[in-house]
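Take a look at this one; I'll ask things after.
Certain chains of the assembly are absent from this excerpt, and the rest are unmoved.
Letters A and B mark the chains in the order given here, with residues in each chain numbered from 1 onward.
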C-alpha cells in the first residue's frame, strides 16, 4: 500500500487526492495545508487521514511513501526538494517550478535518490490529446507545419503568477508532447493590463525547418476559447476543448503545388478538400490517468509521460519566454536539453 | 461628370468599376488590362467605355479624370505615380504600394498636384467597423487594452506577395482606423510552408502604455476565421465577420481590482459580468461607400477616411513587419509618421 500525503488543499489538491486515493493500492494518509479550514472541509472524505498545517510533518511520517504538491508555484521547489531528500516520491502540480535551474536540480535529485518525480500536466492525458498524438504518429498529417493554441477567458484563476506561468503550461505541455522535440528559440510579447504581472501574452516557439508553435493566453477576454489548430502538409486537426461533442476534427485538406515556380503563380496551386472526421473519444478523466501513471511509475519504475524531464522542458520554455517578455520580445535561444 | 478608367480588370477591379459607375456623376470610360479576354468579358456591361491593353493610353485620355488601379501590388507605384503626374485622381487597391518610401512619394505627389489619392481599405467602411469605432469614440469600452485579429483560411487568393502583404492590410487598416494612433514598434514571425514567401505570419504592434495589437494571418488553416477581439477596461467587443447575424457583440464584462496590492491577491479581484448586446448593423456595401468617399473627395476636396496617408501608414507597418520577419522577429521601431 502506497501512503500518500497531499500538501496544499486549495483549488486543485482535492481533485488530486481524490484520484490518488481511488487507486487500488494507494491510500491518502496525510492532508496538509496552512489553512485549517481547508483541512476541516476535506477531512470527512478521508476519515483515515490525519491533518497537519506543517508540510515537514508530512515528510517525516514513515507511513507516507509519496507526496502530491499542490501549493503555489513559488513553493514547489522547496517542498519537492525536501520530499525527495526525505525519500518520498513526488507529484507536483504544473508548472514543476518557477525556474529552470530549480527544475533541473529536482530532476537530478530524483535520479540520484531513485525516487519518482512527476508533474501534473493533466492535458497530456486528455483523450483528445492522446488521439492527436496517435494521429501524428501514424503520419497521416504529413509534415507538421504549425501548432496554434488559444487559451483565453475572463478570469485570474491562479493568481500568484502571470498569465504566462498560469495558463501557458497547459498548452506547452501539449505542444511538447505532440511535437516531441525542443524549440530552437522562443519569443514572447505581452502586456500587464492590471497590476504588474502580464495578463495577456503571445508566445512563439520556433523549431527547425519551418515548424512554428504559437500561443495566445489571456485573462481579459470576453469569450472563453480553448482551441488548438495543428497544420500538416496533408491533413489538419482542430481541437476545440469546449465543444459539447466532436472535440477533435481531422480535415483532409491541403494545398498542392504543381510543377516549378513560385507560390505567386496561381496556376501552380491546387487545393485538396476531402472529408472531415471527428473521431469518437473515450470519456476517461485525464487526472485519473495522471495519477495512475504516477502510481505505476512508483510500482514498476517505468518512466511515464509526465516525468520530471517533461516538467523541466516546460519550465525551460516558460523561463525563456519570461526573459523574452522582459526584453520586449527579444528572441531567446534555448540551449539543447 | 467624372470620367473613370479602370486599370486592372482581374478579381477585384470589376467590383470597383461597378460601384464607381453606379455613382451619380461618375462614368466608366476606359477599361484597361493586359489580358484582352478580361476586357472582352467586362465590356458588355459598360457599352460606353473603350478598352485598351496599355495603361498609359488611359492616362493620356482627356475624358478621364480619375483612375482606379487594381493591378498586382508591385505595379501600384509606377501606375499611380504616372496617373498623378498626368493630373488624374487615383484610387488604389490595398495595399497602396509595396514600400513605404514609394507610398510616401505618392502622398507627397498627390499633395503637390492637388489630386485625390485614395486606397481601397474596404473594411474601414464596413458597417461593423464603423460601429465599433463609434463605440470606442463613445468611451464605453473604457481604456483600450488590446486588439486581436485572426484572418485564416485555406487559400492563396492573392498570390504575387506573401500572406503578410495579402491578408494583413485588411486588419491593419481596421486597427489603424480604430486605434487612431501609430504603433511604437512592430515585430513579426512567420513561416514559408510552401515556396519562398510566408504563408503564415504572427504580427505584433506595440503602442504606448500597455496597448497591444496582434494579427494571425494564415493561408494554410483548415477553418475559415475572420475575428477581431477588442479588449477594453470596461467593455469588450467581439467582431466575427462570418457570423450569419450578430456580427458584433458588446460584452459588459471586466475585471475590477479592489484596494491595494498585487493581482496575485485574489481578494482584490472582482468580476463584473453584465448583458451582451449585438447591435443591429445596416447592410450597406462597404465598397460602395469607399467609392462614394473617393468621388466626394474629388468633388469637394474634403479628406476621407481612406486617403493616401491612411494607405501610407498601413504600408509603413507592413514594411516594418517584413523587416522583422527577415530578422526572425526582431523588434522594429517605427519612426513617427
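Here is the rule we go by: contacts are C-beta pairs under 8 Å (C-beta built on N, C-alpha and C of every residue); 3 or more make two chains touch, one makes a residue touch a chain.
These numbers come from a predicted model, not from an experiment.
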Given 2 chains in view, how many copies does the entire assembly contain? 4
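Basically, only the chains that are shown with their structure count from here on.
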Would you pull the subunit B residues touching subunit A in the complex into a rising list? 145-146, 148, 154-156, 159-161, 185, 187, 189-197, 199-200, 202, 204, 206, 210-212, 214, 216, 218-223, 229, 231, 233, 236-238, 249, 251, 253-255, 257, 262-266, 269, 271, 273, 328-331
